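Let me begin by presenting the structure, written as structure tokens, before commenting on it.
All protein chains of the complex are present and in place, except for one that has been dropped.
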């Protein structure tokens, strides 16, 4: 049996966050900059589930700084809300990690979408122009 | 004498920030999410100079939540660096405020670029489909 | 059967936090200021379990700003650590809420202790010199 190719190119992990008092601003809504933190929370939840977290990367001698991010806000989140973050790994041939994010509120309404792009730096801080070995192995292990 | 139209559509303000210890991460560089704060610092410096800060908007009964932002990182900033933020108002016919950001390090090298889009909400939290009066007056005052 | 009075004056709630990448500094340890956030996380976990969270207080028309806090650090926490926060309500006759915090690392070693004091402000932002009714009822409900 062959898995449909579309599905085989997308892996998603869903995680929850509870909006902290300090994450909201005088308008009573989450300050927009905090969504970048929520994206990182989602990416780390993904990383822990699939063995590709910052700590996993460090164990292989690599770091993966964010080189690009974007964020679109549809609805506000408020203090005390429990939001759901869906983090999806976007497969790409380039030596990059691309993640897409969708954040939903308690009513399952889409609050925010975003995307981040990371590159790999080796032990010496040099940019990797091709995929590091550990990342190739990871991709193959998860079927990408 | 007629001013060239290109110049008349762009107003920029330059401000400085000093990178705080806490704004850097275990890799010794500014955590990417903090650039969103730097953009806000630049936007507020612009707002204070041109009378269009959050406080000015509030005085007219409006708020202007960010609905979209993006950020591209070229080089890292480190603890103690003095960075320069150039914030440019991007003129647009829509009922929106668009700002573009360029952040430079001590060596005048481009560290980061970005853009944010804000909409206007009135006293009742309703989205303004056309430009609020105060914003039209502001545009006309600054020659846009 | 009579409960020993000492025990009846202490209610504790234990909650967990996972140390985020951004909460650590260039030394690789949690920046000391973030423990104030962890204390709030513990206090809110306590509040949710015992019906005395910020949202509960607001529902009664009160806020409870922190007027005093202290923090002692014994050991560092690092990125990825799962810490346990024990939050204890310290009973007092005054119109105040006092909480004591103990944070433990994965090895059950004491990382940090602290205490915060809150006062009550009513709807008009006036300081309450005596305990608000809802707080008296809460105390009686939890047996203090």
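As written, the chains take the letters A, B and C, and residue 1 is the first residue of each chain.
Basically, a residue touches a chain if its C-beta (ideal position, glycine included) is under 8 Å from a C-beta of that chain, and two chains touch if they have at least 3 such contacts.
Computed from a predicted model, the values in this text were never measured in an experiment.
Think of the hidden chain as still there; on chain A it touches residues 21-22, 24-28, 31, 33, 79. In the full complex, chain B makes contact with the omitted chain through residues 20-22, 37, 40-41, 44, 53-55, 79-80. Counting over the whole complex, chain C has residues 27, 29, 32-33, 36-37, 40, 63, 65-73, 76 touching the chain that is not drawn.
One rule holds in what follows: only the chains that are shown with their structure count from here on.
By number of C-beta pairs in contact, the leading pair of chains is A-B. Of all chains displayed, A has the C-alpha centre closest to the centre of the whole protein C-alpha set.
At the interface between chain A and chain C, two copies of one sequence, more than half of the residue numbers in use appear on both sides, so the contact is built from largely the same positions.
Copies chain A and chain B of the same sequence differ in orientation by 180 degrees, per CA superposition (steps of 5).
Between chain B and chain C the centroid-to-centroid distance comes to 37 Å (mean Cα coordinates, whole Å). A straight line joining the Cα centres of chain A and chain B is 26 Å long.
Each chain gets one centre point, the mean of its Cα atoms, and the points for chain A and chain C are 31 Å apart. Across the assembly, chain A contributes residues 37, 40 that each touch 2 or more other chains.
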